Each structure stands twice: as C-alpha cells, then as structure tokens.
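A single protein chain has been removed from this complex, and every other one stays in its place.
Order as written gives the chain letters A and B; numbering starts at 1 within each chain.
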Amino acid sequence: MNVTLTVNGETRSAEVPPETTLLVFLREYLNLTGAKTGCDIGDCGACTVILDGKAVNACLMLAAQADGRDVITIEGLATREGLHPLQKVFEETGALQCGFCGPGVILSAKALLDENPAPSKQEIRNALAGNLCRCTGYVKMIDGIQEVAETMRSVPTPALPAASKGEQKHG
Amino acid sequence: MYDFTYHKAASLDDAAKLLASAVDAKPIAGGQSLLPMMKFRLASPSDLVDLGTIAGLDRIEAEGGTLTLGAMCRHGAVCTSEVVQKTLPALAHLAGLIGDPAVRHRGTLGGSLANNDPTADYPAAAVSLGATIVTSKREIAAEDFFTGLFETALEPDEIVVAARFPVPEKAAYEKFRNPASRYAMVGVFVAKFPDVVRVAVTGAGASGVFRVPSFEEALSKDFSADALKGLSISTDGLAGDIHASAEYRAHLVGVMARRAVAAANG
Partner (left out) sequence: MSATGIGASVRRKEDFRFVTGRGQYTADIARPGQAHLYFVRSTHAHAKILRIHAGHASRMPGVIAVLTGEDFAAGKLGSLVCGWLIHSKDGTPMKMAPHPALPVDRVRHVGEPVVAVIAERADQARDAAEAISIDYEELPSVVDPAKAQAPDAPQIHEVAPNNTIYQWQLGDPAATEAAFARAASVTAIDLVNNRLIPNAMETRAAVAEYEPGTEQFTLWNTSQNPHVARLVLSAFVGIAPEHRLRVIAPDVGGGFGSKIFIYPEELVALWAAKTVRRPVKWTSERSEAFVADAHGRDHVTRAELAFDAEGKILGLKVKTIANLGAFMSTFSSSVPTYLYATLLSGQYDIPAIFCEVDAVYTNTVPVDAYRGAGRPEATFVVERLMEVSARRLGVDPAELRRKNFVKNFPHQTPVIMNYDAGDYAASLDKALALADYAGFPQRKREAAGRGKLRGIGLSAYIEACGIAPSQAVGSLGAGVGLWESAEVRVNPTGTVEVLTGSHSHGQGHETTFAQLVSHRLGIPIDNIAVVHGDTDKVQFGMGTYGSRSGAVGMSAISKALDKVETKAKKVAAHLMEASEADIVFEDGKFTVAGTDKAVTFGEVALNAYIAHKFSGAELEPGLKEGAFYDPVNFTFPAGCHVCEVEIDPETGRTDVVNFTAVDDFGNVINPMIVEGQVHGGIVQGIGQALMEACVYDESGQLVTGSYNDYRMPRAGDFPPLVVDTTVTPCPSNPLGIKGCGEAGAIAAPAAVMNAVTDALGTEDIAMPATPLAVWTVLQRQAHREAAE
C-alpha cells in the first residue's frame, strides 16, 4: 500500500506492506536511522518521534496510521542556523554516553517543552518515563532539559524553533 | 507481525461492515496493546480496520451531570482536557497515570475498554463511576461490559463509540504501579454519589476489575479513610506473581482505597 507523509517538512512516499511500522518505514524505506529499535514493543522509547506535535513510539504505530500526517525525527531537529537548544545542551553537558537512546530522549523532551515551556523537575522525569537509558542515570538529561526550559523562558523571542519553524528549512 | 489487510474506515458503518466481512478482522485504535500482541504473534488478525480516520469519535462533552468521552479520545487528551479536569478530575488524573507520554499520545479510551487488560486503569473508573459503554449497536452498563480476563461483552463486529461517565460528588483514583511494567499492580477508584459509593479495583484481580462491597458499605455510612480501618479483602481470586503475592495485593487494595478516599475528600 502507498503511505505518504510529511517527514521533517518534506513529503515522503513509499509502497510498503501493511505490517510496516512507522519505525521500519523511517529506517528502511527512508534511510532515517536516527530512530532506534530498542525493544520494538513500546517499552524503551528509543524509537520516539514526534507525530503532529506529540511524542510517540514509532515502533507502536503502523506506517499506514501515519499516512497524511506530520513526523519529525531527530534528523530534522537541527536547522541551518544550528542545533536545537536541547541538542546543544546535551552536547555541552555530556548528557549522552553511548548515544543510542539520545534521539528518543531529545524528541520526548522537545515534545514536552513545546507543550509545557516551564516544566518542573518531576514533570521532566515523567516526560522521560518511557525512555530507557542504561548509561547515564538520566541525571544530566534531566538537568539539561531544565536548563533549556529556563533559557527559553528568559529569552522572549522564540529562539526555539517550533515544529513549524523546524520544517521551513526544507520548504 | 503476520500479513494482514489494512482498511481505513470512513465511518462507523463502514468499520462495522469491514469487521463483519472478514474472517478475523479486528479494529485498531491507538494500537498500543494490539500491535505488541501482533508482534509477539499472539494476535494474528486477517484484517485491521483503522478507526483513527473516523471523524467525531474523540469528542469530550459534559452535560447534565454526565461526562461523555468518545472512544478515540487519547489518554493524553483526557488528562489535559479542561472539561475533564473540571467535571471529573479523578478521571483526568487516572488518564495521566497511564503508561508514559508516548503511550498516552496514542492509546485511546475505547481501546483500553475493549481490551479489558486486567491491569488497565480505565476499567476501574468505568465500574466505579457506573459508566455506560456506548457501542455501534447498543449501550452496555460497565459492570456488564467487562466479562473476564481480556474479555468483554463486545461482539466481533461491534465497536466502542463512547463512554458516558456519571459525574460523582467526589472521586479519586490511587494506583500502585507494577514496578517493572508500570501497569496497575493495584489501582483503586472510589466514587461517591448521593445514593451510593462504589469502589472498583484493577490490577489485583486474576480475572480483571472487581468491586469491593464491604468497602462500599462502610463508605456509604461514613465516607472517610477511617471507615475502612480494619477492613480487608480476601485473597480469593487475586493475582499472584513475582511482583506481588495475592496477600500483598489484598493489602495494597486496602491501602490504596484509604488513600483514594482521603484524596477524594481533598
């Protein structure tokens, strides 16, 4: 069947068998391997992408269910101007170690901040409840997300590209 | 996953027809339970009928002492809905405790009710609040809807359309998560109506959600946590596994019920 969706601002289309998950669609048909296969049943969050503004597990969704919708993957987060503030803070503080869970964690965090620009530490922890990381103890991730939130609040101009702005670079 | 044929349902009627026409068709809503089952090859539907494309199944309405939620209401939407937060905050709270954000963004009320996982949260709310499950064919009282482990009164081509929750005077949900899966190991929903108090428990029962008459009786006389002191439930019919023995679950039912009543009393 044909599946057509917007990925990181571009219209992408492919003929796939119905059992193709969004994760397989991204990784194998579009060669976007930033979303990882960690458990493939929605327990680890390594495949997290943003669908119409919300964090979802790409492994727990059929590509067909994403037909006609808007997906942001880690590959589409940085703009020509540079890294997303979350990517930047993760880089500056060494919030990742092996890097495998990173794309999912960053996108979960972005979805949180897009919806709630002033999360408490507990809200950040809750937002990462579905993202497993075995390396870092989550400490620097949580601190980094809080730091981005604080910076964003103190800078009134929207330094953070919203989902729509992130797409413009491709348009 | 085995091969299947995928259908986008254009309307409820269309969905019902598709479900009736195939050998082993199943509706798919959020897919958060169904897709893992299919990946483990524990479910192998011949056809999947996607309800996500049917308009109007995600409405949230409060009217005349009833909160109506469409079957395709995502847990995340229920949790953040101002209407739900105002009318039935315990239900918004419950929805916010389901899974994790990614699951809440996809998982739906109708899917949760129709799956009747013994550790799911919504069944406790539905039974405690005396909800009515509206299907494509009829209306079913929540207590008649949940018939056993992963079993409901739904017929193969019958689709959950909405759930109507009577708005109580007071209500609260307390959940003790299974430490590993984060599903309810014990979840207790307590609702106080002018004429009745209902206490429904999820997670603990070996065959799904159940009510606790002794707690309800005590709370009907005195809706306070103290009224439950000294009361306990039998371990008969409770689940036991590496995370919790039946005795421990029985104990937690008491603790969570007291905490729920205290929370309901605010």
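Of note:
What we mean here is this: a residue touches a chain if its C-beta (ideal position, glycine included) is under 8 Å from a C-beta of that chain, and two chains touch if they have at least 3 such contacts.
This structure is a prediction, so every number in the text was calculated from the model and none was measured.
Among A:Glu10, A:Asp52, A:Glu92 or A:Glu150, the one in contact with the hidden chain is A:Glu92. Summary of contacts with the chain left out: across A:Val3, A:Val71 or A:Leu128, the touching residue is A:Leu128. Contact residues of chain A toward the unshown chain are 19, 27-28, 32-41, 43-44, 46, 73-75, 77-78, 83, 87, 90-103, 106, 122, 124-126, 128-129, 131-142.
Although one chain is not displayed, its contacts with chain B can still be listed: residues 1-2, 40-41, 176, 178-181, 183, 242-245, 247-248, 251-252, 255.
FYI, only the chains that are shown with their structure count from here on.
One inter-chain figure worth recording: chain A and chain B are separated by 29 Å, centre to centre, where each centre is the mean of the chain's CA atoms.
Against chain A, in their complex, chain B makes its touches with residues 1-6, 8, 28, 31-32, 35-36, 38-40, 48, 50, 52, 76, 99-103, 105-106, 182. Looking at the complex, you find that chain A touches chain B at residues 1, 17-19, 21, 40-42, 45, 48, 51, 54-57, 59-62, 64-65, 67, 108, 111-112, 126-127, 129-131.
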